[in-house]
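Removed from the display is one protein chain of the complex; every other protein chain stays in position.
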Amino acid sequence: MQKQNISEFNFEQCQKCAICTTVCPVLANNELYPGPKQAGPDGERYRMKNPVFYDEMLKFCLNCKRCEVACPSGVKVGDMIQNAKLTLGKRSHVLRDTMLASTDFVGPLASAFAPVANLALGMKPVKAVLDATIGVSKHRTMPKYSSQTFESWFKKNKQSEQDAYKNHISYYHGCYANFNFPQLGKDFVAVLNALGYGVHLLDKEECCGVAMISAGMLKQVRKKAQHNVDIMKTAVEAGRKIVTVSTSCTMTLRDEYPHLLEIDNSAVRDSIVLVEKFLYQVISKGDVKLVWKPDYKAKAAYHAPCHQERLGLGNFTIELLRMIPGLELTLLDSHCCGMAGTYGFKKENYETSQKVGKELFDGIKAVNPDFVACECETCKWQIEMSTGYAVKNPVSILAEALDLEATAAANK
Amino acid sequence: MRYDVVIIGGGLAGKTAATALQAKGLKCAVVADGLSLRDVDLKEFVAAGGSLFSGDRVVKANVEDGRVLSLVTERLEDELLVADNYILATGKYFSRGIVADMNSVYEPVFGLDVEADEDRSGWFDRDFAADQKFMSFGVRNYGQGRVALEGVVLTNLFAAGEVLAGITGIEADAKEIIVKSALDAVANIN
Partner (left out) sequence: MANNLKDNEFDVIIVGGGITGAGTARDCSLRGLKVLLVERNDIADGATGRNHGLLHSGARYAVKDSESATECIKENMILRQIARNCVDDTQGLFITLPEDADTGYGLDYQKKFIDACIAAGINAKAIDPKDAIRMEPSVNPTLIGAVQVPDGSVDPFRLCAANVLDAKLHGTKVLTYTELTSFIKEGDTVKGVRVHNKKTGEDAEYYAPVTVNAAGIWGQQVASMAGAFVGMYPAKGALLVFGHRVNNVVINRCRKSADGDILVPGDTVTVIGTTSTKIPFEECDDMRVTPEEVELLLREGCALCPSLANTRILRAYAGVRPLVAADNDPTGRSISRGIVCLDHETRDGIKGFVTITGGKLMTYRLMAEWATDAVCKKLGVTVGCVTATTPLPGSEPKDQYNEVKVPSYKGANLGFKASIGRQGSRAAAIDFTKAEDRELVCECENVTLGEIKYAVKELGVTSLLDLRRRTRVGMGTCQGTFCIYKAAAALAAALGKPEMEQKLAEDYLNERWKGMSAVGWGDTLREMEFMQKVYKAGKPSSFKK
């Protein structure tokens, strides 16, 4: 009669083994945080009894989802905590959270005034004011905004050429590549074009909403999510895969939409693919040819970001990087960098964020690489600020290591 | 993705098999659905070039003519794991290597032949401290960790550790028993 146990976030599968508490980076560094077991399945039973059992300390969860990766029972511990925050949490820093979470709202404004914004966000007195009034940590260097977005660069310089390629993909670039670091988007286009793929923008892509989810802005984020699913549907109907560069965006678009926001993405989910997996698959199938620069030499340390651990696709990145002749690759022990999107920006989290990252920072220093390879933009901010080592997205590494012209010729 | 051997399970049996096979020069991947309750660490396996799929789970196996062809995992989706040989080291109920529902006990990935009582009333002893029969259920061992589907022994899948019938994990020398079963399974692979 009873065949299987079905429960929201698999919460009843929890056996209380507490393995999740051994991997939680916050629990080890912040005594106020009750840990994933208490905040997750244990707390959930009490929240079901009475919402009065919601604990505001859940705000310290940085949503790294390492608890989910470690769980031998398939419990979606992180989702459960995010869900409790979304449905029961109070928001105390509405302005600050909105500003940090609305990466595509502040983005356009900041880009328009990039020199001013960068100056303002980088100057000490202003940062102290932000710290006092809206709670952005003064120790933080805010992400710089680029004066030209990726989208406007692409439309001006590249868009018209794309139809000429024999294969086509849609590119979900995410806010980071668009507003903060257009070079990543440029590298993406260069690599994909060289491999014979035309790159197309989605019809007015919006922020995936990962930061809004952690800020508890349920209503706003559901609207964005629905829009994104709709525009991706159009691309899928045109027979295109939607290729992504950000692990956090990918996780959000594929998994958090249905699990946390109850947005049906079934029509597009299987077509959303992280660029490293996409490239590995087309290369290993022999669909494309690669021509490497003969003199490329570098020493890299690979850091698997938390959301990559959750996606479980890190081996594609590793195999891809191992294909590069001249790249000496060391795999770093898997630790959270402590940034977790906008978490590390918040004043109350700064100290925890730095403590969490320490093991990773020490690991990088021990390897002493030319650069760190990593798919995640917020890890990049944290690692670059905290260690001084440069962080490069694997796509950018490929763009450097490939002889792009020769590759393009080989894939004509 | 292609490997010489794919090991399903990252516990003591899986780790033992993986490192032993790696030492033979074989390219190995371990699929570990969560961390093991035992203090098992796969860092050295990864440092030596092994591929670890952590937090992933084999959801389906493609088997033909007594041979495992490939595995489908929850995370890799359309990218199959392909190998010459496979080791099943998924443990017992807790780690979901063996599943019990109201009236049956089964091995969920391949549907392998198991040894278990059909009548649930005999599974438990009233005395907690006494031996509990359900603890010995598991995949039937046809010798050296060889396993079968409906009586037909598979040629390239071998089981190790607590997923096997007769190994409970609470024997006084449980670790030695598990390690030996893993090395037995590895001995089938050259």
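As written, the chain order gives the labels A and B, with residue 1 at the start of each chain.
We adopt the following convention: a residue touches a chain if its C-beta (ideal position, glycine included) is under 8 Å from a C-beta of that chain, and two chains touch if they have at least 3 such contacts.
This is a predicted model, so every value here is computed, not measured.
Chemist: Tell me which of B:120, B:146 or B:180 is the one touching the absent chain.
Modeler: Only one listed residue reaches the unshown chain, and that is B:120.
Chemist: Counting contacts across the full complex, list the positions on chain B that touch the omitted chain.
Modeler: 37, 92-94, 96, 99-102, 120-121, 123-124, 126-132, 134-135, 168-170, 172, 174
Chemist: Applying the definition given at the start, please give the residues of chain A touching the unseen chain.
Modeler: 1-7, 11-18, 31-34, 37-38, 41-46, 48-50, 52-53, 55, 57, 73
Note that only the chains that are shown with their structure count from here on.
Chemist: So how far apart, in whole Å, are chain A and chain B when each is placed at the average of its C-alpha atoms?
Modeler: 33
Chemist: Could you list, by residue number, the parts of chain A that touch chain B in their complex?
Modeler: Within the complex, chain A contacts chain B at residues 1-4, 15, 17, 19, 22-23, 68-74, 270, 277, 280-281, 284, 309-313, 315-316, 318-319, 331, 333-334.
Chemist: Any idea which chain B residues touch chain A in the complex?
Modeler: 1, 29, 33-37, 43, 46-47, 51-57, 73-79, 94-96, 101-102
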